[in-house]
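Read through the structure below, which is laid out as structure tokens, and then see the notes.
Excluded from the complex is one protein chain; the other protein chains are retained at their positions.
Naming follows writing order (A, B and C), and every chain is counted from residue 1.
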């Protein structure tokens, strides 16, 4: 699949947890098509437990009965996704999303439903049963839906083939598989089975692996099986988590690009309607949000919006539609941290990248608690000389002579295209 | 419960794995009553998966349907235990064992049947359901029968109460609970719940915890909740495993006694009719069996015979009925290793113990591959002087003058009562 | 060497650090001979840096010039030990100590003086030089006197032979070698060289290794090379250190006896005239001192008094001369902790031992902060029955019927001989 930039989209998790509905998905898709598509935002992703009829929050109901066909394949709960009635699965919803010029993604759990195993259901198109391929010692630590699949069993891949072909029939473009990205070594062979089943299913889809932190020692393997993998556990709107992402991005920066994207997780911006917390708006300051968007973009992380799109405010819209920042998200190459320095009591972090257009990108982050004035030489920036600087957030351009002067507020970022 | 010595009995696992039947149990009980009871052997224990109708070997059938009452309490499979018909459970078999002057034990798995959880069965005598108390991230790594019970859930102990009261009604004297003794820290509170349920059930029973190795750091806790706990993974008839037991016994020796017994596991002697292996007789030499019986006895481990009793040969009978060795199993106090020395190319291990009768016990083990002649002084043996030595295996008595001369064959033991 | 009990004596460290003088040693020896010898106290030990003329406290003077003969053998500083004048070394002082019916010990550091190495002095009686056998990467982390000796070098043992023969000529009875007991694996071969040199020097001496904690995994090796080895770093008069000794003693208890003594370190009792601290008397309460003396005695640790003997007060004298406690220090066998229990909010620790006289010893320690009343059954104490109890500290005897009632104050101990 030819890519232009790391995937950009919207995912239902931050706002709706396990309980998103078709109505919400359609509403957000329509908004994206009208307001964000022209900026490269295109994925609409239904997150976890769309097959659980009683889901009502971010909290799972352990051992709740799941909607499932006669072959142990989970189906959208019709009370939540009415268009799935009559065994049509997500096909109607995917068709709607496609009709808007967008792409459609779903979340799955690694493995096979425990219900299918205990009922010993047959695997579609085979004479294998669920009980024969379930891995007896493999469960998710935080969700009771599935057992893992045992790669040593004959026909182990058959169940994954059966679901990926169904997803292909539905028109799915993106699979976010959970309980897997950090589960080394025991789930490594399941990642390979997933990848193989996806490639043989007859439809191009992106494969995204969660949750992190995926181990960097497995970078080459992950690049060979998936398009995205989380480098962190769930990310929320807290400065400590944002600050920690600098270290994670540093570890992974040499591995990004070419349709293989280390994933810094969703952007908790705008209205986050999560059920556990009284605050409905992101707790990040505007400076912190620009810091996040700068780091994610120079690092070329996938960008998945967590806020309810129909409630986007002007600032958040400007954050997500700055064309210069989004161009860096597309054009940056070889990004990496240049240094971390203590300057006047603040930790200042600098990142640099080349660009496919011949410029150099430079991002500066004030991770301290004080404002800071910086004067940086070409040596500080690993450049031979500097003649011009464009501020990507503001668009301001200036001629410079080998010295760049920058003012930073606490937790803020500045980012430039330098010549 | 007043004890005389660590429990002695027979357990079905070594010979019959998951597939023992009532007929076999009765036959072994009858043999024990007639031939072994007078030597203190008294427990008859039905090991794992008596509730699995299709069990046919040491190998489990993952996710197989289990016999269970309407409250999620497992019941003997009637095709294997006919006297259980009509909901009588193990009561008839226990009554038979009691009628022989013996005691009756059963094996259970930690937790609550997965089938009860997925069916959301009620817990007997409560308005709690199985789904409400199952611990979502707690499974056994090698058996699919149960989920663990979550001690943080309201009414968590109710299921354990419900089964222990049923076992009390049946007349059970001994519970061997599996998937628990080494499962620290996550199963620690389940051990406490088990112990509390047992103490409140209205009948005295011994509680035995498996499999090992239990962590020695938890010795005081284990002494507070159980009567026996395994200090090793399953023990079989291999010299390497027997040799390793010296180190395990060394770690645990200061913690044994007073009805709290670190457990070195079963004695794989005589006819071991296990299904996975062509050899039907123990692979231990007679010297090795005497080494094992000597170590287990001075260490005061529980003694559970693994071989089929009705096929006992003369040597094995003599091994199990030596009155001087069994007296040491009862009378030894403060046993511990004295030293490990390299003598003429062999590792010789010495253990010493006091006796409630005023003698000192001394056991010597040749763990090397060569015969060895030892001449030991009173200093070597931590005694002020030595005037008489009785060889416990042979009964030979000798006057000595502060020096003990001993000949050992490879893998053999000698053990003395010294004055 | 035939032993009766673990060594008992006095050591100059607690009071005088690196700066003890002959006058002080003679004064303490005379006092011991007159007041303590009849209780088995017999060793007088001169601790570290008797060869450093300017030593004046517990603090070392790095790289200070040391008194040394032409063969790199350290000699007593004559300004501190006048009788050493004329090259007589410690021979006159040892003769004096022997004249009192006592034994004489000295402290040494592992290795060979750095001064001898840098000056490349010859090793006595050989054509080897100091530079040839010094281990280039082996120094003490806290003292600059010596380099280690490299066991791979030809003639490595020659220096140790040269000093042990000199010590034998002087009449030394006890060597406390420092910077060695916990220095595994790199100093293991030096321990062997030390032991071999001692055994070949022509005089019986005890070998004591410091500082701890020696690793319990090396127990058999230590038993083969030394008579005593420290199980702890330096011990001082603080409850936290005393409490920690219960765990150390538990780890080592099965390894004590027969002239091989795990060593819990000196008794900081009475007047401790150390230079760094304003308190001149032990900070232990009388209860804590009895706890210490009880644990050291049932565990059979060496007993080395740290206080200035000529300033002994009545309580301390009674502590050190209780004949029943000292009998236990001699007669106990197979001592070990029985249990640690939380009783009424206190941690109560019980130790048991057999006795060569047929009784059982029982020690009870209240390690909590509250008084505690205990009522213990024969089962609690691993006994078949109890008919009589003698309180070892008070001498009170009582008939009992299988139940022992004991009152304990915080940090106090009670200890009984039971029949």
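Methods note: a contact is a pair of C-beta atoms (placed from the backbone, for glycine too) under 8 Å apart; a residue touches a chain by one contact, two chains touch by 3 or more.
Keep in mind that this is a model prediction, so the values were computed, not measured.
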{"item": "Displayed chains contacting the withheld chain", "value": "A, C"}
{"item": "Of A:38, A:356, A:394 or A:409, the one touching the omitted chain in the full complex", "value": "A:356"}
{"item": "Chain not shown: contacting residue from C:62, C:185 or C:345", "value": "C:62"}
{"item": "Chain not shown: contacting residue from A:119, A:259 or A:321", "value": "A:259"}
{"item": "Absent-chain interface as seen on chain C, which is shown", "value": "62-63, 114-115, 117-118, 120, 131, 134, 136-137, 139-144"}
{"item": "For chain A, the residues touching the chain missing from this view", "value": "2, 220, 223-224, 250, 253-254, 257-259, 333-337, 339-341, 352-354, 356, 358, 379-380, 382-384"}
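Going forward, only the chains that are shown with their structure count from here on.
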{"item": "Chain contact topology (line, ring, star, complete or other)", "value": "line"}
{"item": "Centrality ranking, top chain (CA atoms only)", "value": "B"}
{"item": "Centroid spacing, where centroids are CA-atom means, of chain A and chain B in whole angstrom", "value": "52"}
{"item": "Length of the line joining the C-alpha centres of chain B and chain C, rounded to whole Å", "value": "42"}
{"item": "Chain centre separation (chain A, chain C; CA means) in Å", "value": "64"}
{"item": "Multi-partner residues of chain C (at least 2 other chains)", "value": "none"}
